[in-house]
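Would you mind keeping the following structure in view while I ask a few things?
Note that one protein chain is taken out, while the other chains of the complex remain in position.
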Amino acid sequence: MRFVVPSNQAKEPDMQVTMTINGESVTKECEPRTLLVHFIRDIVGLRGTHWGCDTSNCGTCVLWVDGEPVKSCTILAAMADGREVRTVEGLEQNGQLDPIQEGFRECHGLQCGFCTPGMMMTGRWILDNNPNPSEEEIREGISGQLCRCTGYHNIVKSIQWAAEHPAENEVKA
Amino acid sequence: MQTPAPLADYVRATSVADAIAQLEKYGEDARLVAGGHSLIPMMRLRLARPEALIDINDLDELKSIKVEGNEIVVGAMVRHREVLDSPLLFEHYPIFRECEKVIADPVVRNRGSVGGSYCQADPSEDLSALGSALRGSVVIQNSTGTRTVPMREFHFGPYMTQVGDGEILTEVRFPIRPGAGSAYEKVERRVGDWAVASVGTFVVVKNGVVEDCGIGLAAVGAEHFCVPAAEEFLIGKAPTEENLEQAAAMAAEGCNPSSDQRGPADYKKHLAKELTLRALRRSVQSSQGA
Partner (left out) sequence: MTAVEEAPLSPAGNPIGFGNMKRVEDQRFIRGEGNYVDDVNLPGMLHSAILRSPYAHARIKSIDTSAAEALPGVVAVITGKTLEGIPRPSLLGDNFAWMPTLSYDTQAVLATDKVRFQGQEVAFVIANDRYIAKDAVELIDVDYEQLEPVMDAKKAMEPDAPVIRDDKGQTDNSITDVHGHKTWESGNAIGTAEAIAQAEADPNCVVVTQEIMYPRVHPAPMETCGSVSYLDKVTGQLTMYTTSQAPHAHRTVYAMVAGLPEHKIRIISPDVGGGFGNKVGVYPGYVLSVIGTIVTGKPVKWMEDRGENLMSTSFARDYHMTGTIAATKEGKILAVDVDVLADHGAFNGVAQPTNYPAGFFHIFSGSYDYPHAHCKVTPVYTNKAPGGVAYACSFRITEAVYLIERLVDCLAAELNMDPAELRLKNLLRPEQFPYTSPTGWEYDSGEYEKTMRVAMEIAGYDELRKEQEEKRARGEYMGIGFSFFTEGVGAGPRKDMDILGLGMADGIELRVHPTGKAVLRLSVQSQGQAHETTYAQIVAHELGINPEDIEVVHGDTDQTPFGLGTYGSRSTPVSGAAAAVVSRKVKERARQVAAAALECSPDDLEWELGRWYVKGDKERGKTITEIALLSHGSLELPEGVEGHLDATAVYNPPNLTYPYGCYICVVDVDPGTGQVKVRRFIAVDDCGTRINPMVVEGQVHGGLADGIGMALMEVIAFDEDGNNLGGSFMDYLLPTSMECPTYELGETVTPSPHHPIGAKGVGESATVGSPPAVVNAVMDALAPFGVRHADMPLTPANVWRAIQGNPIRVDMAVE
């Protein structure tokens, strides 16, 4: 998809952006104003990353930039140029689900599934930084992301499950 | 979802000097973008419509937290999470951790920057209350040089600061005060919300007397996020409950909050007092314990 240039623009606004997405280098054209969430969803075509508000509150758009969860509605695609992006589609490795994905299924950590990708991306990051988080630490970690279905109870349990079932290549502290 | 208005240019600054040069090149319609967590939401709602964005995320020179002389220096590109996690800041002022813990949420804190928060100058900005309480200062650079502005002179009003066109805030400096106790108190409607009212304080108690203290207040209409009269009252006096209460009452007296969805003015005024008292109590306790 190519954005049409508004006529009141003095100069050609399209730019080329290159980033590594889930390990693969991707180069696409977009406008300087294009939000990363729209770049990922509409231009790259990875639709597991969602959006749900206009005010950076809901966190359904969370993905990783350079190893940290970021609300992708609050950063321009241009700002991610040259950086490493990881989305929910990058959790599964070599056909093997990430423990965080298994945890959400095991513990009924999702219902409508809309907040789930963002929650899993943050959950993965929490565990990468702290393999044995307390319940309070998990709750705080996901506090910038809203879920309307689960009341968070089973999301917390899912992340705890993933902590208790690390993948073989994870070091259990 | 809502989308930003057209943006003509986006450039990455390679150094502070380059950022300033770019700002001069594009003029008043250019904006610096750091974490972007104030600016991009404003752009999305089309309340901000810059023609060009100059990205300063690559400026490593703005990313350190260090001690210089008797000051702690926090670079403008330091992220909120780094402030929260910094042992150095915590060692000198526990208020940094207490304050950062209640700013936005962990994901936003990963990205939002100290400089960005100060330059956004939201009247509810917690870091502004903290900066004013500690009587910090900011360093502003332009193509002719740098100047240091006390935090208590930094704001012209809501969303307005001393940082002018072609200028960049490079660092924030906080004086080190041995023996200081500090604390941060915030009431929010919900975790991650802007403050209904928040108060940060530090107190240095020596020989049973308050040698120095600072009180910073956000979201309650305190000019420059402070009420100096309350501090002046307390300095030189014993930190008794009665004196703390009097100082808290004076702090509230110096506030002029407005009613909104977060609460009516009388409530916010009450909070200014209540939270000042709570923060002072804990600051005194930790100073005496130090």
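For reference, chains read A and B in written order, and residue numbers begin at 1 within each chain.
Here is the rule we go by: contacts are C-beta pairs under 8 Å (C-beta built on N, C-alpha and C of every residue); 3 or more make two chains touch, one makes a residue touch a chain.
Because the structure is a prediction, the values reported are computed rather than measured.
Undergrad: List the neighbours, among the chains on screen, of the chain that has been left out.
TA: Per the contact definition above, the missing chain touches A, B.
Undergrad: Applying the definition given at the start, please give the residues of subunit B touching the unseen chain.
TA: Those residues of subunit B that touch the unshown chain are 1-6, 46, 105, 187, 189-194, 196, 259-264, 267, 270-271, 274-275, 278.
Undergrad: May I ask you to list the residues on subunit A that touch the chain which is not drawn?
TA: Residues 1, 3-8, 31, 33-34, 38, 41-42, 46-55, 57-58, 60, 87-89, 91-92, 97, 101, 104-106, 108, 110-117, 120, 135, 138-140, 142-156 of subunit A touch the chain that is not shown.
Following the convention adopted for this analysis, only the chains that are shown with their structure count from here on.
Undergrad: With centres defined as the mean C-alpha position, give me the subunit A-subunit B separation in Å.
TA: Here the centre of subunit B sits 29 Å away from the centre of subunit A.
Undergrad: What does subunit B use to touch subunit A in their complex?
TA: By the definition above, subunit B touches subunit A via 1-10, 12, 33, 36-37, 40-41, 43-45, 53, 55, 57, 104-108, 110-111, 191-192.
Undergrad: Within the complex, which stretch of subunit A touches subunit B?
TA: Answer in residue numbers: 6, 8-11, 13, 15, 31-33, 35, 37-38, 51, 53-57, 59, 62, 68-71, 73-76, 78-79, 81, 122, 140-141, 143-145.
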